[in-house]
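Here the structure is laid out as structure tokens; the discussion comes afterwards.
A single protein chain has been omitted; all remaining protein chains appear in their positions.
So, chain A:
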Amino acid sequence: MSVDLKTVKRVAHLARIAVSEDDAQRMTGELNAILGFVEQLNEVDVSGVEPMTSVTPMEMKKRVDAVTDGNKAADIVANAPATDENFFLVPKVVE
């Protein structure tokens, strides 16, 4: 399988990365080189093989349903580019 310019632009939008026409052109070539490389996986017979979900056989750890952490609003917003009274500020989303 290979991708065309239109697909690259669609994927870039899905990934929320702005691309120029030149970027998209270059990426098309690069992505096709990688997709060409991974193509060889199709020659592997995987009939009856389960896809890996956990590399180490283990049970998902669970913890008690209790509040163990919190009250750190100032810490959480400390690194944000724009905040007001411990809220993250973003451009207007709803008119």
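Here is the rule we go by: a residue touches a chain if its C-beta (ideal position, glycine included) is under 8 Å from a C-beta of that chain, and two chains touch if they have at least 3 such contacts; residues count from 1.
Here, contacts and distances are computed from a predicted model.
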| item | value |
| --- | --- |
| Listed names "Quinol oxidase subunit 3", "Multidrug ABC transporter substrate-binding protein", "Iron complex transport system permease protein" or "Glutamyl-tRNA(Gln) amidotransferase subunit A", with the criterion being the UniProt name of the chain not displayed | "Glutamyl-tRNA(Gln) amidotransferase subunit A" |
| Interface residues of chain A (partner: the chain not displayed) | 1, 3, 7-8, 11-19, 27, 30-31, 33-35, 37-42, 44, 46, 49-56, 58, 60-61, 63, 72, 75-82, 88, 90-93 |
